[in-house]
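Sharing a structure with you now.
All protein chains but one are shown at their positions in the complex.
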Amino acid sequence: MQHYNMNLTLKVWRQKDKNAAGGFETYQVKDISSEMSFLEMFDVLNERLIVEGKEPIAFDHDCREGICGMCSMVIDGRPHGPWEANTTCQLHMRAYKDGDTIVVEPWRANAFPVVKDLVVDRGSFDRIIQAGGFVSVNTGNAVDGNAIPIEKDNADAAFAAAACIGCGACVAACKNSSAMLFVSAKVSHLALLPQGEPERRQRVVNMIAQMDKEGFGSCTNTYSCEAECPKEISVTNIARLNREYLQASLK
Amino acid sequence: MAFTGLFLIFFLLIHGYVNANVLFENGEENFNRAANFMSTNALIRIMEIGLFAGFIIHIIQGYALERMNRAARSNKYAVSGVSKTSTWYSRSMAILGTLILLFLVIHLADFWVPSRFGGLEEVTYGSVETHNLYAKMKEVFSKEWAVIVYVVGCFSLAWHLLHGFQSAFQTLGWKHKNYAGIIEGIGVGFSVIVPLIFALMPIFMYFGWELPIGNITLLF
Partner (left out) sequence: MLDAKIPSGSLESKWTDYKGHVRLVNPANKRKIEVIIVGTGLAGASAAASLGELGYKVKAFCFQDSPRRAHSIAAQGGINASKNYQNDGDSVFRLFYDTIKGGDYRAREANVHRLAEVSGAIIDQCVAQGVPFAREYGGLLSNRSFGGTQVQRTFYAAGQTGQQLLIGAYQALERQVALGNVTMHTRHEMLDVVMIDGKARGIIARDLVSGKLERHFGHAVLLCTGGYGNVFYLSTNAMGSNVTAAWKAHKKGAYFSNPCFTQIHPTCIPVSGDHQSKLTLMSESLRNDGRIWVPKKQHDDRKANEIPEEERDYYLERRYPAFGNLVPRDVASRAAKERCDAGYGVGSSKQAVYLDYSDAIERYGKAEVNKRNLGNISHDEIMKLGKDVVKEKYGNLFDMYEKITGENPYEVPMRIYPAVHYTMGGLWVNYELQTTIPGLYALGECNFSDHGANRLGASALMQGLADGYFVIPYTVGNYLADEISTGSVPTSHPAFEETEKAVADRINTLKSINGKQTVESFHKRLGKIMWDKCGMARSEEGLKQAIQQIRDLKKEFWSDVRIPGSIDEFNPELDKAGRVADFIELGELMCIDALDRNESCGGHFREEYQTPDGEALRDDANYMYVSAWQYSKEHEWTLHKESLDYEVVKPSQRSYK
């Protein structure tokens, strides 16, 4: 892999707080190494802004290894940038070449209000989980782990759905700002396991009701969510969610 | 959307089946007889009410959904990347639907209104006297612009179906990884073949073509 340096033009969304009107600001960044991560490029820019006496750009990030789900930038129209199955923190600058212009925006959805600049409030996801994304088992209630054999295929499918990191890229990617992929991942995870069975019906009904209450749009099956999901959560989970919901509604 | 969509898809199948008569030899009589059956059979008439209801619900729901979904994002993206992650027609169901709606108005005015409220000449086959809807088609499709409008309408329908068919199954949860491919395959086939049959009618009539095969309809 040949390493190289590049100069870039960044157009970044700046917004003081939730209620302020935001707008784009343009920044030139120089001598960016192709080995840097996208967020490290932002670190470099922020360090310069601070030294120049300007306000650094606020953005969410934490683990920087693609698992916590905190980072959230829409980069040239793509949540988490151009690479597939990737989070912003794992996007590296070799994806770009000298002279490129990159437009960076926050997740945009009314259910994800902007906190500042590129930081948004994803509390709506927590509230959806509160509505039913759990198994009601108090500490100490459990039977032996091997007392519940689970077919391997189901366990694997449940795991694939549970791999969701709750980053919200599905919402950001959807033209309708729908949270169906997120909700379906949790409903699928628990519906595929016997542990989730007793609360199966009320779970899906309550989670959907909370999702609607939060102001997310509806799913029209364009599948942008699946294409942008860093953990490659499948839209077959959405079909399963729909099935679960219909069945629960008919009971 | 999905229930009414599938219902309308079912209607398209019947409609296409009946109208396909005009593409074949002896099309005039076969088609007029079929049309007569469709307009006199009590069950069909009842279903017609359901059909109108289906259309209206589908249209109202569609617009309501579009409105709600647009409202879910007050601040739009400056750069949109959806073209890289989804098909244009899946994102354009409202526009395609609107085009189909406009087409539908023209289409109803052309054929359904005269056949229900008079204005068609009569024709007799044996003991059956019926409207000559076929003659009306001949008349309408003698104009180039009408042929173009109908073909455009069919294209809109094709794209609408291309997304709508499999989408309805997805929404109803009737999709599983083991047979999702089959549904998608049938969906693509349906979306291409059915609108193609509809589009061929004005073209055939305009050019006066017919396929050298007779009596495909056995029902009527």
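First chain written, first letter: the chains are A and B, and each begins at residue 1.
As a convention for this text, a residue touches a chain if its C-beta (ideal position, glycine included) is under 8 Å from a C-beta of that chain, and two chains touch if they have at least 3 such contacts.
Remember, predicted model here, so these are calculated numbers, not experimental data.
Participant: Which visible chains touch the chain that is not shown?
Facilitator: A
Participant: One chain is left out of this view; which of A:7, A:130, A:202 or A:249 touches it in the full complex?
Facilitator: A:130
Participant: Tell me which of A:111, A:158 or A:181 is the one touching the absent chain.
Facilitator: The single option touching the absent chain is A:158.
Participant: Touching residues of subunit A against the unshown chain: what are they?
Facilitator: Answer for subunit A: residues 1, 16-17, 33-37, 39-41, 43-44, 47, 49-51, 53-56, 58, 60-70, 83, 86, 90, 92, 94, 115-116, 119, 121-123, 125-126, 129-131, 133-146, 148-152, 155-156, 158-159, 162-163, 165-166, 189-190, 193, 195-196 touch the chain left out.
Convention: only the chains that are shown with their structure count from here on.
Participant: List the centre-to-centre spacing of subunit A and subunit B in whole Å, with centres computed as mean CA coordinates.
Facilitator: Each chain's C-alpha centroid was found; their separation is 39 Å.
Participant: Enumerate the contact residues on subunit B facing subunit A in the complex.
Facilitator: Touching subunit A: residues 65, 68-69, 71-82, 84-87, 90-91, 93, 163, 166-167, 169-177, 180 of subunit B.
Participant: If you look only at subunit A, which of its residues touch subunit B in the complex?
Facilitator: Those residues of subunit A that touch subunit B are 11, 13, 22, 24, 74, 76-79, 103, 105, 108-111, 173, 175-178, 215-224, 227-228, 234-236, 238-246.
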